[in-house]
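Working notes for the structure below.
And now, subunit A:
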Amino acid sequence: MGNFLVWVIWFLAAGGCLASGVAVVSVTNPFYSALALIGNLASLAVLYLLLAAEFLAAAQVLVYAGAVMVMFLFVVAYLGGRADAPWAGGPPLLRTAAVVAAAALLVEIVAVLGLAWGDNLQDPAEVADSFGSPAQIGELFLTDHLLAFEITSIVLLVAAIGGVVLGTTPEKELEE
Partner candidate 1 sequence: MLTTALILLPVVGALVVAATPLPRATTAGLAFLVALMEVALWIVAASRFDFDDGGLQLGTSREWAESFGISYSVGFYGFSLWLTGAAVIVSAAAIGYAVWVGRDRPRAYHALMLLLTGAMVATFAAQDLLLFYVSFEAMLIPLYVLVGVWGGARRQVATLTFVVYTMAGSLLMLASVVAFGVTQGTFSLTESGTSDNVWIFLGFAIAFAIKAPLFPFHGWLPLAYREAPVEVAAVLSAVVSKTAIYGFLRIGVPKFPEPADDLSGVILVLAAAGLVYGSLLAFRAPDLRGVVAYSSIAQMGLITLGVFAFDDLGLDGAVLQSVAHGLVSASMFLLVGMVEHRCGTGQLASLGGMARGRPVLATVVLVAGMIALAVPGSATFAGEFLIMAGVYGQGWGYSAVVALGIVLAAMYTLRVISAILHVEPGVAVRDEALDLRTSELALVLPMMLVLLVLSAWPALVSESAFPANNATQAVLEAFR
Partner candidate 2 sequence: MIDTPSVDWLALSPTVALLCASGVALLATVIVPAWMRRGIAAATALAGFVVAAVLAGIVFDETPTPEILLDGSMVRDQLAAFAQVVLAVTGAVVVLVSWSEDRRDNHGEYYALLAAAGAGMVFFVGAENLMTLFLGLEWFSLCLYILVAIDSERETSLEAGLKYLIVGGFGSAVLLFGAAFVYGATGELSFAEIAVADTTSDAFLLTGLAMILAGLAFKVSAAPFHMWTPDVYQGAPSSVTAFMAAATKTAALVVTLRVLVTAFPDQSEIWTIAVAVLVCASLVWGNLAALAQSDVKRLLAYSSISHAGFMLMAIAANSERGGEALLYYLVPYTAMSVGAFAVVAARERELGRPVTLESLAGLGWERPWHGIAMWTFMLGMAGFPLTGGMFGKLFVFSAAYDSGDWWLVLVGVAATAVSLAYYLNVVRWMYMRTGPELRLVPAGGSPPRDSALSVAIGAGVLVTVGSFFAVQPILDVAADAAASLPF
């Protein structure tokens, strides 16, 4: 029974994920697009939960869907209508090529999945309940992946500088 419930949740989450993904790509207005992405990220968080990644699911919602997307929405709002751009346009050849390329990528990956399905995708490892818990993640971050952790912080710092450099208006221009 629990099994069935999981399936249902999975279907809902996966469906939401894909639908919102399609929406992100296809919607004309960046504002709606960003909103759709929030939906996408949230549904992903559900999938993460199903995959025993509780901490990640939380982080996904808090950091991603929360902080990042809010920033995004601010920018969209700041830019206003000018941010609008039509869905299509440009050389038609390009459009076709884009679709073909994306489809090819997709087909290939799915084919690879199909190839590998028989190997062992059906029997995942047994994991303890604490798998993916904040405690374990934290411990790993401070031991095995200490370096990754530190670097992540540096990357964020760099992004901050970037925001400052790119976002500030030069004094000369303000005078104009």
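Candidate entries met the following condition: all candidates are chains of the complex that A comes from, given by their letters.
As a convention for this text, a contact is a pair of C-beta atoms (placed from the backbone, for glycine too) under 8 Å apart; a residue touches a chain by one contact, two chains touch by 3 or more; residues count from 1.
Please read all numbers here as calculations on a predicted model, not as lab measurements.
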From 1 or 2, the one in contact with subunit A within this complex: 2
Complex interface listing, subunit A residues touching candidate 2: 108-109, 112, 115-116, 119-120, 139, 142-148, 151-152, 154-155, 158-159, 161-162, 164-166, 170-172
